[in-house]
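As you look at this complex, bear in mind that one protein chain is not there, while each of the others sits in place.
Chain nomenclature is as follows: A, B and C, assigned in order of appearance, with residue numbering initiated at 1 for each chain independently.
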Amino acid sequence: MKTEPFVVSFGPQHPSTHGVFRMRLTLDGEQITDLDMVIGYLHRSMEKLAEERSFTQNIPFTDRTDYISAMTGNLAYVLAAEKLCGIEPPERAQWLRVIMSELQRFASHSMAVGFLANDCGAWQTPIMHMLRDREKVLDLFEMACGARLTTNYMRIGGLSRDIPPEFMPAARKLIAELPKRMDEYEDLLLENEIIVIRSRGIGVLPAELAIASSVSGPMLRGSGVAWDIRKADPYAAYDKIDFDICVGTNGDVYDRFLVRLAEMRQSIRILEQALDMIPAGPVHAQIATATVQPEGVPSAPLALRPPAGEAYGRIESPRGELGFYVVSDGGPAPYRFHIRSPSYINLTPLKEMVVGMTVADAVMILGSVDIVLGEVDR
Amino acid sequence: MEDTGSIVGFWLLAALTVGSALGVVAVRNLIRAVVLLITSFLGVAGLYITLSADFVAVVQVLIYAGAISVLILFAIMLTPLASRDNAETFLQVPGLLLAGLVAFTIGFVSLETDWSVAERGGFEETASAIGEALLSKYVLPFELASVLLLVAMLGAILLVRPEGSSTEE
Amino acid sequence: MPFDPSTGSGLRAGPILAEWYDLRDLGNAVGAFLDWIRDQGAPDWVPYVVSGLIGVVAILLWVILSQLAFIWIERRVIGRMQARIGPNRVGPQGLLQPIADTIKLFLKEAITSRKVDRALFWAGPVLIFMPALAVLAVIPFGSGMFLTDLNVGVLFVIAVASVNTVAVFVAGWASNNKFALLGAMRTVAMLISYELIQVLALLGVVLFAGSMRMGAVVDWQSDFNTWVLFLQPLAFIAFIIASAVEIGRSPMDISEAESEIVASYHTEYSGIKFGFFYAAEYIAAFAVCAIIVTLYLGGWTAWGLEEWVPGWLLFLGKLYLTFFLFVWTRGTLPRLRIDQLMAFAWKFLLPLVLLNVLVTGAEVLIWREGDLSAGLALPIFGAVNAGLAVALILGWATFMGHMRPEHRAKRAVLTRSWARYITLHRPRQTSP
Partner (left out) sequence: MSVDLEHYLIVGALLFGIGLYLALAKRNFVGVLMGIELMFNAVNLTFIAFSRFGDAAEPLTGHVFVVFVITVAAAEAAVALALAVLVYRNRETIDVDRMNLLKW
C-alpha cells in the first residue's frame, strides 16, 4: 500500500545511538526504506590540532578518540611514532602493552555486549553486570597509570611508568574470576530465546560486502572472514602468544555478539599467558636525547624530532583496525596526522544492513556495529 | 424512575451523549471528532446503566469505545493527511433538513404515542438471561452472526491485502 | 476436612466477632459508622453518599500509597538484580524516594510544544488515569470491601481497560511527535490483540465460577478451597502475559521501548504531566495485579487463613508478590519486536487459550452433568489442565519452530566445542 514516507530522526539526542550519531530513517510503517547517516556532532578537529603539538603531546588525544578503549588508542599511535623514529621498546614494555590492550579489549567488549542487550530492551541488567567487571579492569588501569578512562599510559619508546608491585596479584585475581563471570553471561544471554529471535538473521553483512566496505574487527569476523591484525601483522608481543581468531558464520547481529563474547574468552586466555611470560626489565627504551623526568623514569623528550618520513601504525582495537598515519617533516610536530578509525569505517555498510529491517532492528544493528562517536567524528 | 440519582444521571448522561454527538458534527479536526464520538459512545453506555442493562453497557464500552473507535482511528491514520478534515459536502442543507425532519418525526411519534408501560423495576441480572436466550431461542441468529463476523473478517482482509499478492502464488 | 458447598464449609465458620473493630473486615466499621449516621436522623441519601465517598477515598489513598510502594519496590528489586543498591538516600532505605520524585515532578516545568493539539494534549494524561482507576471499583479488597460488585465485573474490567487504547492514541497523536505517533500506533495494535487473549483467558474462570461477579469468583474459590490458578494454569500464564502487555512491562514493553522510540507516546510530556503517565503506569500495574489476585489467586481468602489474618492483608501480600513477578521479568528479559509480539498473540497464545476454553467447558459440563463431588473432580481437572498446559506449550512451541536446535545456541558453543557458529582460525603467521 502506498503510504506517505515517514521520516524519523534517530539522534543526535536519542537513548540508543551510542553518543551523538544521527540516523534519518525513512519509514514505511515500521519498515525502514532509507537511511541517511549524519555525523560530525562530536567533531573536535583532532587531526588538525595534532599538527600543532609535539609527538609526545599528541598521546592524550589518542585517549580521547576512542574513549571507551584508550589504551589501544595510545598503542596504535606510539607504534606509528616508534616506526617513524626507529625506536624499539624494551621487552617488558611490549608485554605490558599486550596486557593493557587485552584488559582494555575485555572492558570494551563487555560494554559492547551489555549495551547491545540494552538496545534489545534488557533494561540495563546485562550492562550493569558487565560494568561491574569493567570497573575492576579500570581499577587495574588506575593502579598502573593513575587514570581510569583516559589513561595516557603509552609513550613513544615504551610506557610512562612501570606497573606497581600490587598490580600483578590484583590482575591474577581478576583473571581467575573472569571465566566464571563469562560462564554466567553465556548462560544468561546466549540461550535467551528473545535475544536469539531478535538477533538471528538481522542485519546480515555478507563477507563480500564486509570486505568491499573495508569493515574490520568483530564485524568483519562475524561475517566469516578470519582477519585479525594481531595475527596478520603482529605487534607488541602478540607473535609469542597462543590464541585464536573467533569467526562467525552468518554475519548477523547474533554472530557479532557471539564473536565479542568469544573474544572476551580469548582475551582472558591471552592475559593468562602474558601474566606468566612477562619478563623483568626497563619499560622504556633509552632514547639518545632522553631526559630524566622528576620521578626518575626515563621518557621520550617533549621535543622529539623524528626524521622526515611517514609511518602507519596499526593494531587490532576492540572495534577493528585502528591505524595512525603520521608524516614527519623533521620538525617537532607531525606534518600530517591521520586516524584510520574503525568505528567510522564500520559504519559504511550500515545502510545495506538496515534497509528492509524494522525500527527495532535498526537499533540492534547499530548496537552490534559498536561505534564510539569520539572515534567516528574525531 | 423517580429517585434523584437516576434523574440526575439521566440528564447528565443525555447532555454528554447529545452534546458530544453535536461536537462530532461541529469539530473540524477529524481526530477530535473521533474522540468526541467515543465520549458519546461512553455516554450511551452510561444511559444503558441507568436502564439497568449492565451487560449491554459493558459490551457497548468494549465494542464501541474499545474496538470500533480504534478501527476508525486506524482508517484515519491509513489515509493521507490532506483528507483529515471534517468538512461538509454540497448536501449540507438538504441533509440538515432531512435529519431534522426525521428526528422531529421520531420525537413527535414517541411523545404522542401512548406507550403501554409496564410498572416493574430494573433487571437484576441480564447477562445470564441474555446468554440463555442466545443459546436457546436465538441460536440460529447467533450462529448466523458468527458466520457474518467470519465473512466480514475475511472480506476485510481480502479487500485490503497488498496489491502484489495473489492467491495463485 | 470434607466439604459440603450447600451448607458452607467447616473451615469457614464465619466471623468470630463481627464488631466494628474487627480488623478482618473493614466493611464492618463502615457499616457501623453508617448506622450511626442513620441513627442521627439523616435522610436516606446521606449514608449512601457517605459510603460511596468512604469507598472512593479509601481506594484512592490505598492506590496512591501502593503506587509509591510499587515504585520503591521496583527500583530496589531491580537494583538488586542489577548488582547495585538502588535508591537509599531519601528516608530510611530510600523509602521516601518516590515522594521526593513526585515533588520534583510537580516543580518541573510542564513544557507544551507549540504545534501540539492543545486540548487533546491535556486530555491524554487525564484519560490515561480513568481506566486504571475505574477497574479498582469492582475489586473486592477484603471481606465486604469493594466499592461496587457489578454483575458483569469480569467483563467490566476488560471493557474499561480497552478504553486505555484511546487514551494512549490521544496522547501520542496530540504530541505531534513522530516517536509518540509510532509508539501510539504500536500500543494500540498491541492492546487490541492482547485484549482478545485476556477475554478468552478469563472465560475459563467465568466458566468454573459460573458468574462474572468478582465477589462470586472469590467466594467460589474459597468455597472449594482452591485457587483458579491450579485449575487454569494455561489461562493464568496467558493472562499474565497479556497483562504484561497491557501495562507495558518487559518483555512486552514495546509501547515504551526506550531504546527505540525514546518514550513512545509520552515523549513530549514533561513535569507533572509526565508524572501522570508514570503514576498511571503503576496504578494500571496495581489494577492488573489486583485482578490477577482476585480471579486466579483466591482474592482475599487463603484456605481459611482469612479467619486469623485480615483478608485485606492477605490480598496485599498476594498483590505485592504478583507485582514482584512483573518486576522480575522486567529485570531479566529483553524486549520482543512488535511483529514478533503480534505473532505471539495470534499464532501462539490465541489457539492455546481457545483450546483451554474448549477443555474447560467440557470439564464444567462433565462436573455438572456427571454429578461428581468437588473433592474428586477439581483435583482431576487441575492435574489434567496442568498436564495439558505443559504439553500444549511445549508441543505448540515445537510446532511453531521455537524449539528448533538452531535456536538453542548452546553455551558449549563458546566454551568447549565452538561448534555451529563460532569457528576458530589459526592462520599462518605472515611477516609484515
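Rule of thumb we're sticking to: a contact is a pair of C-beta atoms (placed from the backbone, for glycine too) under 8 Å apart; a residue touches a chain by one contact, two chains touch by 3 or more.
Here the structure is a predicted model, which means the values were calculated and not measured.
Although one chain is not displayed, chain B still touches it through residues 1-2, 6-7, 10, 14, 17-18, 21-22, 24-25, 30, 33-34, 37, 40-41, 44, 47-48, 50-53, 55-56, 59-60, 63-64, 67-68, 71-72, 74-76, 78-80, 83-92, 94-96, 98-100, 102-104, 106-107, 110-111, 115-118, 120, 122-123, 126, 129-130, 133-134, 138, 141, 145, 148-149, 151-153, 155-157, 159-160, 163.
Keep in mind that, in the parts below, only the chains that are shown with their structure count from here on.
Chains joined by the most contact pairs: A-C.
Centre to centre, using the average C-alpha position, chain A and chain C are separated by 44 Å. The centroid of the Cα atoms in chain B and the matching centroid in chain C are 29 Å apart. The set of chain C residues touching two or more other chains is empty. Residue numbers of chain A whose C-beta contacts span two or more other chains: none are found. On chain C, the positions that touch chain B within their shared complex are 45, 117, 119-120, 123, 150-152, 155-156, 158-160, 162-163, 165-166, 169-170, 173, 185, 188, 192, 195, 212. The part of chain C that touches chain A in the complex is made up of residues 78, 81-84, 178-179, 182, 186, 250-251, 253-254, 257-262, 330-340, 402, 406-411, 413-415, 418, 420-427, 429-430, 432. Within the complex formed with chain C, the chain B residues making contact are 4, 29, 31-32, 35, 38, 42, 54-55, 58-59, 61-62, 65-67, 69-70, 73-74, 77, 124-127.
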